[in-house]
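As C-alpha cells, the structure follows; a few thoughts come after it.
The complex appears here minus one protein chain, its other protein chains still in place.
Entry: subunit A
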C-alpha cells in the first residue's frame, strides 16, 4: 500500500500475474507495457483522447492510460493479447482482417477491445441491432488516422453478425 514501488497483482487475460516495484505514479497502461511485458495496448496520447490503450478492467472498457496502476490492484484485466486463442484469431479480430479495417494497425488493439465489448453486450442482449450512428457513438473514444472509419464500421457489422448475437425478429427489421 505504501513505499516507493507498488507490488501489483492482476488477473491478466485470465492468469494471475505479479509485478514488483511499479512506481506509484504509473498508469495501468505503463504497468502493462513496461512491467508485465504486454505491449498490445498502445500509448499514443496519454490523455484519454485516442482509445488506443483501451483494456477491460473487471469487464469494463477503459482507457488504461487514465487508470493509476494501483487502482487495478487485484482486478481482472483483459488486453488485446487475450483475444486470440490456440484456434486462431477471435471473430472480432478476423472481422477486422477480412474487412480491411487495419492499415498501420496502431489504433487496432483499442478498437478490438471496444468491439469485443459490443459483441459481448449484443450476445447478452443489453444492446440490440445498433444502427450506424450508434456504432459510431460506441466508437467515439477511438481515433484512427488511416482508415477513415468506413471499413472499421464494416468490421463491426461483421463482428456483430455472428451467429451468437440474437437478431431482431422479422417485422422489426433494421
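Operating definition for what follows: contacts are C-beta pairs under 8 Å (C-beta built on N, C-alpha and C of every residue); 3 or more make two chains touch, one makes a residue touch a chain; residues count from 1.
Convention: contacts and distances are computed from a predicted model.
Enquirer: Looking only at the UniProt record of the hidden chain, which name from "3-methyl-2-oxobutanoate dehydrogenase (2-methylpropanoyl-transferring)", "FAD binding domain-containing protein", "sn-glycerol-3-phosphate transport system permease protein UgpE" or "Ring-1,2-phenylacetyl-CoA epoxidase subunit PaaC" is the right one?
Expert: "FAD binding domain-containing protein"
Enquirer: Considering the whole complex, which of A:32, A:77, A:92 or A:114 touches the chain not shown?
Expert: A:114
Enquirer: Out of A:12, A:32, A:62 or A:156, which touches the unshown chain?
Expert: Missing-chain contact among the listed residues: A:62.
Enquirer: Touching residues of subunit A against the unshown chain: what are they?
Expert: Its contact residues with the unshown chain are 1-3, 6, 23-25, 27, 46-49, 51, 54, 60-63, 65-71, 73, 114, 137-138, 140-142.
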